[in-house]
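Let me begin by presenting the structure, written as structure tokens, before commenting on it.
Note that one protein chain of the assembly has been removed; the remaining protein chains are unaltered in position.
Every chain is named by a letter (A, B and C) in the order it is written, and numbering of its residues begins at 1.
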Amino acid sequence: MQHNNQYYPSYLRLEQLLDCQHPLSFEEGQTPAHDEMLFIIIHQAYELWFKQLLFELDYVKKVFNKEKVDDNSEELNLCRHRLGRMVRIMELLNQQVAVLETMTPLDFLEFRNLLTPASGFQSKQFRLLEASLGLKMEKRHQKDYYKRTNEGGFTQPDYQEINAEETVESLLQQINRWLERMPFFDEKYWVDYQPEAVEKIAHHPFWDDYRTIYKNSLTHNEENQLKGFDEHFLYGQTYEDSLSPAARRSALFIMLYRDFPVFQTSFQILDKLIELDHLFAGWRHKHYVMVRRMIGMRVGTGNTSGAGYLEGAVQQHYIFKDLSGLATFLIERRKLPALPNTLIQALGFRG
Amino acid sequence: MQHNNQYYPSYLRLEQLLDCQHPLSFEEGQTPAHDEMLFIIIHQAYELWFKQLLFELDYVKKVFNKEKVDDNSEELNLCRHRLGRMVRIMELLNQQVAVLETMTPLDFLEFRNLLTPASGFQSKQFRLLEASLGLKMEKRHQKDYYKRTNEGGFTQPDYQEINAEETVESLLQQINRWLERMPFFDEKYWVDYQPEAVEKIAHHPFWDDYRTIYKNSLTHNEENQLKGFDEHFLYGQTYEDSLSPAARRSALFIMLYRDFPVFQTSFQILDKLIELDHLFAGWRHKHYVMVRRMIGMRVGTGNTSGAGYLEGAVQQHYIFKDLSGLATFLIERRKLPALPNTLIQALGFRG
Amino acid sequence: MQHNNQYYPSYLRLEQLLDCQHPLSFEEGQTPAHDEMLFIIIHQAYELWFKQLLFELDYVKKVFNKEKVDDNSEELNLCRHRLGRMVRIMELLNQQVAVLETMTPLDFLEFRNLLTPASGFQSKQFRLLEASLGLKMEKRHQKDYYKRTNEGGFTQPDYQEINAEETVESLLQQINRWLERMPFFDEKYWVDYQPEAVEKIAHHPFWDDYRTIYKNSLTHNEENQLKGFDEHFLYGQTYEDSLSPAARRSALFIMLYRDFPVFQTSFQILDKLIELDHLFAGWRHKHYVMVRRMIGMRVGTGNTSGAGYLEGAVQQHYIFKDLSGLATFLIERRKLPALPNTLIQALGFRG
Partner (left out) sequence: MQHNNQYYPSYLRLEQLLDCQHPLSFEEGQTPAHDEMLFIIIHQAYELWFKQLLFELDYVKKVFNKEKVDDNSEELNLCRHRLGRMVRIMELLNQQVAVLETMTPLDFLEFRNLLTPASGFQSKQFRLLEASLGLKMEKRHQKDYYKRTNEGGFTQPDYQEINAEETVESLLQQINRWLERMPFFDEKYWVDYQPEAVEKIAHHPFWDDYRTIYKNSLTHNEENQLKGFDEHFLYGQTYEDSLSPAARRSALFIMLYRDFPVFQTSFQILDKLIELDHLFAGWRHKHYVMVRRMIGMRVGTGNTSGAGYLEGAVQQHYIFKDLSGLATFLIERRKLPALPNTLIQALGFRG
């Protein structure tokens, strides 16, 4: 049936792939530094995986780019599955740091100067990944580093490419749009709802009730959280790096009622976004610790502040913090308002 | 030959062990929260491993407690081996966090209030571990939490036990003493050494030379590191949470000449202490991320600031930072001063 | 709101828990073997996790014990979630082996004789886990070992308890029943189906078509697989350790059409069962390798054949092999028969 005759080494282009490792210290006139090979290969392995992450992300973004994502299509399920794969890859990248840790500071010093001013900071694929997920140049830790051509920043074309990625709708913004359009607060589903709350503050009786229950659940020293609640879900402004109040309401609703069939896959998608965020943070933290160990308090090869740079990025580069932040505003399951039957029906299978 | 007749379940006291799980939410009058069992079991697994860590640490400290550790005894090798085991256990504890992450914030909320004001903060074994390694109450992040009996701190006896542990020499202090007594800068080994340096600043010709080479290796924007060098290795004061200049000199010397037989095991010991420190930091960071996800910005069950507390501990609870900090002061191998033959002989095997 | 005043050490019953470690070699008249503590603690950690696995499994079996599992209830989603947790725990247990590998054969020998004839073979919880999932005594590797009281087998009561567990419906049997009752081959969903196949061999036109396509996809040296197909899906007998042809048909159907909303969660459940099976196999294989390393070709403490016993168990103790075996009978997505619209509707959300 097949007329081709594939051979594993040619299929994988191994000749080309295994010809990409050229340690500078192996060049004539230099003292070969054994560990430079590891340094190159581990960074190349990272880049291969970044390509795969971008490839999976690209699929997910194509789906969420649609005007409306059809819950009955296979696409949402595939998004869940492929975000799950991204999670697995990020777990691997976290484990991969352990291999680099077999290079001691003294071994790194053997070839460190040859690299100047190159550094892992300049991984364009990683920067595109961050941008595509939703990190904005303005919010990047020490954003000025990026444009320092010839001193450890990016070349002009690469810098522009990263910026251009920002002009496209990010996954964060897509998710915001997707959440905002969730139809489940439409009046038609709520006709037989019996609101309990006396205070009418939210735009929808469910949220009046929820707000009251939440308020009552707060202890003495948590009272300022009600203000947080109102800002998050009622009056807050929408920034390009955060979700809108309407999107947050949908996300919270999915989190609370995730066992209803129609929310099962959506909940897993939100959960995997949080997990991805945390795996990126974990990876940055491991790198921070590793760099600290490798160069101590020295400046990085790329003239960044070295370990200090990474520490800042660990703290500031969260993208889906609005999703994980929802945990602040949960109430216990048994105190949840009973949903109207019309809605319950709509959340189920046709069967 | 054996007269006993062991049975695995009795040998392991399984009846007693498996009778330690009593979820509060399973008690009469409560709504059973399925995930409380996981919460209990994972924390118990942590405590079992803490016991093992303390047991291994105890051995290591017994060895370093001696007036002089004999390089020819088996003890140093066993210390290396057992610190290596502690590293493996800490790697496991880092991986173990992933299991707790299968508990969602909403599931935690089902039994969270029942725990108040208990919290993982109150793990006495973990606090003893920190103290035994070298963390001082004064340096602990938000040290006031510890004594708040009945509000999430420790009971009086437990608080005193943690403090008492501090009055014993910590591993950090033992390592300091061990390093200080390294005999390799004795004059007798250096009679045929040919110093190169013109500036006589250090107490020993080797360090005069090293300082000069280090100085010359610094680039423009690294010049303030020479001041750091002098403070670290020449004039610096010794605090109870840091190494003395003499100890730092030995540690740096071991790092530089680690391939000489007599230093091979010592280097691995220093390396594992750094690794342990970083694995503790990684574990705290994972917990910080996990708690943030679990309770958002709420206060912790133990009335700590919750995630905020952990973030502080991640940054401040490094114990062997003086060892990892040595990376700042390395020079390239090929620029190292040639050691005198008498010393080289002394660093080798008798054969 | 809370009147209790919990303290972490008492909540976790740490006094009792941390009093379960009594190395035999630490007793009077014996030479203390340092590593016996590790041996005890790691096995106790395993037992804690086995308890958790049994607890999660218990929930899953309560759900599948029902006459009919309601797709619209939260239960199926919780089963998926909790099987996912079991997967995470098994991953941890696989990683945990690495800690035991820090015990060398010579260190084990220091206390090995004291254990006789106890051995890990006698973990009742693990045996109950196997039985509850679906492993039968008859199918256990070297089943005679189990009843050898006083020689490394089980006590009479424990042996009976394991056997009793077999009289309860196993998860495998429950899954079989659940799959058999899938209503999606009811005539009412297929009225507008246009069968293509000429050969009428199966009981349902869909399977006639599928069989024809499968047959055409086979290459020269795969022809005996058609016989396998017929046995698996049409005529095969049902044994208590395998799925019935009807159940296999449902499982294959779910695998093929898993992106339809109604199958998404079911597919993940089947997938996790396969994953669990493989993680158990991986764990047994790691133990086999570890035991081989520890005692070489010696007989085990429990008078089993040692490593040899484990090797047999790796091969024979698969429980859900019928599910992973379905991969043999897949056809490419683009060749799948088009489903009738009535059915497609039924597989979707009400919306």
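Note that in this section contacts are C-beta pairs under 8 Å (C-beta built on N, C-alpha and C of every residue); 3 or more make two chains touch, one makes a residue touch a chain.
Quick caveat, the model's predicted, so the values are computed rather than measured.
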Handout entry: Touching the absent chain when the full complex is considered, from A:16, A:167 or A:194
Key = A:16
Exercise for the section: Specify the residue from the set A:31, A:113 or A:160 that touches the hidden chain. Expected result: A:113
Exercise for the section: May I ask which residue of B:54, B:98, B:226 or B:262 touches the chain that does not appear here? Expected result: B:262
Practice task
Name, in rising order, the residues on subunit C that touch the hidden chain in the full complex.
Solution key: 31, 101, 104-106, 109-110, 221-222, 225, 228, 255-256, 271, 274-275, 278, 281-282, 285-286, 289-290, 292-299, 303, 324-334
Exercise for the section: With the missing chain put back, which residues of subunit B would touch it? List them for me. Expected result: 1, 71-74, 77-78, 219, 258-262, 264-265, 345-351
Problem - Absent-chain interface as seen on subunit A, which is shown - result: 1-2, 4-9, 11-14, 16-22, 24, 34, 37-38, 40-41, 43-45, 47-49, 51-52, 55, 59, 81, 84-85, 88-89, 91-92, 95-96, 98-99, 102, 113-125, 150, 155, 158, 302
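The rule we apply is simple: only the chains that are shown with their structure count from here on.
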Handout entry: subunit B to subunit C, fewest steps along touching chains
Key = 1
Exercise for the section: Tell me, please, which chain's centre (mean of its C-alpha atoms) is farthest from the centre of subunit C? Expected result: B
Practice task
Just give me the whole-number Å value for how far the CA centre of subunit B lies from that of subunit C.
Solution key: 39
Handout entry: Residues within subunit C bordering two or more other chains
Key = 1
